[in-house]
Each structure stands twice: as C-alpha cells, then as structure tokens.
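All protein chains but one are shown in place.
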Amino acid sequence: MSTASEKKQGFWREMIYNNPVFGLYLGICSTLAITTTLNNAIGMGIAVIVVLTVSNIVISLLAPITPDEIHIPVYIVVIATLVTVVGMLMQAYTPTLYSTLGTFIDLIVVNCIILGRAEAYASSHNVAESARDGLMMGLSYTFSLIAMSLIRQILGTGLLEFSNPMSNQVIFSLRLIPEAFVIPVFTTQTGAFLTFAVLAAAVAAIKNNDEKKEAAALKAKADAEKAAKAAAAKAAAKPVKEAA
Amino acid sequence: MNILFAILIAGALVGLNVWLYAANKKTPVPEGCENLKPDCRGCGITDCSLRAKVENREEAK
Partner (left out) sequence: MNLFTLFLSALLINNVILSKFIGMCPFLGVSTKLSSAIGMGVAVIFVIFGASVLSWALYYYALVPLELQYMKLICFILLIAAFVQFVEMFIKKNSPSLYKSLGIYLPLITTNCAVLYVALDNVTQKYNLIETMVNSIAVSAGFMLVLVIFATIRERLAASDVPEAWKGNPIAFVVAAIMAIAFSAFAGLV
C-alpha cells in the first residue's frame, strides 16, 4: 500500500482515499438526508468544517491535561457546546437554511466523524496538525455532500441553483434538463440511497483498481529480482564449472 | 444567576458520567461473557470500544 500512497499524496487523492463518507462510511445519516439541494449541502458542510476544526483544536489542547477516565464526557461537552454555538449563529444569520437542515444541525454532535477524529487524531497530535486534519476531513466531507447534492438536484429537478443563504436571493439558476425529462425519484429517499450506492461503489472501484496495479507492480519487481538473482547464480556457477 | 445553574447542571451530568463510567468498569463481566464476539465490521465508528476488541482479536490471529 505504502509505495503508491507516497507517490500520489495530492489533494484529490486525499479527498478520495480518506473520504470519510464514501470510503469509511462515517456521517452517513446527514449525507443522505440533507443533500437534496446544493444550498443545504454547502451550509451543512461549512457547519461541519467549523465544528470539526475547532473541536480538533480544543481537544488537542485539552488532551494532555484530561485524565483518561473522563475523556469521553469532556469531548462530548466540548463538541456539544460548539454545535450549540454554530446552531445559534445559523439560526440568527441564515434562518431558512437552519429550518430546512433542522435537527441535522443538532445531530452533528453524534456525527461519527467528529468524535472519531477527536479520539483517533486530535488527542495524540499537536494543535497545528489537528487543525489541519480537521480542515481536511471537513473539506472532504463537504466535497462528498456537494457531489451527492449535484447529482440529486440536477437529475431530480433539472436545475442547477444556488442562492444566498442570508437573504434567500437566487444567485444563479440554470436549467440543464427540460422539465419533461427530470427523474423526481432522485429527490426522494430512494434516490438518496441509490446515489450513495453508486458513489460508494465508484470509490471502491478506484481503490480496487489501484490495489491491483500495485500488486502487479510488486509482482513485476519481485520477478525481476528473482531473474536477476538467478542470472547472478548462473554467472557464479559458470566459472566453477569451467574450473572443474 | 442562570449561568450558575447552567454550569451546575452540566457539571452534575459530567460527574454522573464519570462516576457511572468508573463504576461500570469496576463491575466484573459475568461468567461466560468474557469473550463475546461483536459482529460489527461493517461499521465505521472508529472510536468505539468494541472495534478495538475486534481489531485486537484479528491481530492476535
């Protein structure tokens, strides 16, 4: 695994390989529920980025002084406080977005990504590293939300639309599919599951493909080494024969 | 005044958590249940205590 992952440490690679949603199946509940429009996806994504980054920073600061027995309640309090703050800000500045996202803002508390990153990463790394990790995880989560919402919105309503969450003014609206040809099922629950299945399978296919390539490359390398060894052995054996 | 109550309630709940967590750890697992096998490898919750158990067992194998 390590050879290829060292080679391609690019931004997109991190987005696909460490994708928390389609690769690790974390935070699926909100991904499925709120990706009906691009607006929702971006709003939710930003909320998660903020909570995840700040919670990672706070927890990496708190971790060294927190006794082991109480770390879970402490992390929960930190995360729940942040979510409450973000929820209140959204209620004040983007009320429509807040009401469409509804309980899913509150449910960020139990979003597996956040507690998972706190436990697995932030508790054992320094502040800068934890902040970077939170930002990257949040970005790849947002990226997944946007991918899903684009597919669902375009196929389901035929429109590509984005509006200002503060004033509800439509910023741009583009009809890509004529109204007679849209597939409304993509805006329903069924469409959510199907879109998710296709994207998850695509990520799995990319991973499988890369693994196969790596295995082939390793095998080729091993074969070449074997051949070289055999040749060396032959070369070593020859003078002996000649001497005999 | 209200802030005081808020801190008090949150503090009490954290205290309750810590106490129950410690008490739960102290309570021995009943006989015959020491090696229960969770079947949850499809799950992605990486901070779950069960996951650590499953992974340890797989490594031991």
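Residue numbering begins at 1 within each chain, and the chains themselves are lettered A and B in the order written.
The rule we apply is simple: a contact is a pair of C-beta atoms (placed from the backbone, for glycine too) under 8 Å apart; a residue touches a chain by one contact, two chains touch by 3 or more.
Not measured: the values here are computed from a predicted model.
**Q** Of the residues A:A120, A:A204 or A:A232, which one touches the chain left out of the display?
**A** A:A204
**Q** So which of A:G43, A:P73 or A:G134 would be touching the chain we can't see?
**A** Final answer for the missing-chain contact: A:P73.
**Q** In the whole complex, what residues of subunit B lie against the chain that is missing from view?
**A** Subunit B touches the missing chain through residues 2, 5-6, 9-10, 13-14, 16-17, 20-21, 23-24, 27-33, 36-45, 47-50.
**Q** Going by the touch rule given at the top, which residues of subunit A touch the chain that is not shown?
**A** 25-26, 28-30, 32-33, 72-73, 76-77, 80-81, 83-84, 87-88, 103, 106-107, 109-112, 115, 188-194, 196-198, 200-202, 204-205, 208
FYI, only the chains that are shown with their structure count from here on.
**Q** As a quick test, compute the distance in whole Å between the mean CA positions of subunit A and subunit B.
**A** The mean C-alpha positions of subunit A and subunit B differ by 26 Å.
**Q** Which residues of subunit B touch subunit A in the complex?
**A** Residues 10, 14, 17-18, 21-22, 42-47 of subunit B touch subunit A in their complex.
**Q** So in the complex, the part of subunit A that touches subunit B is made up of which residues?
**A** 24-26, 69-70, 72-74, 77, 112, 115-116, 118-120
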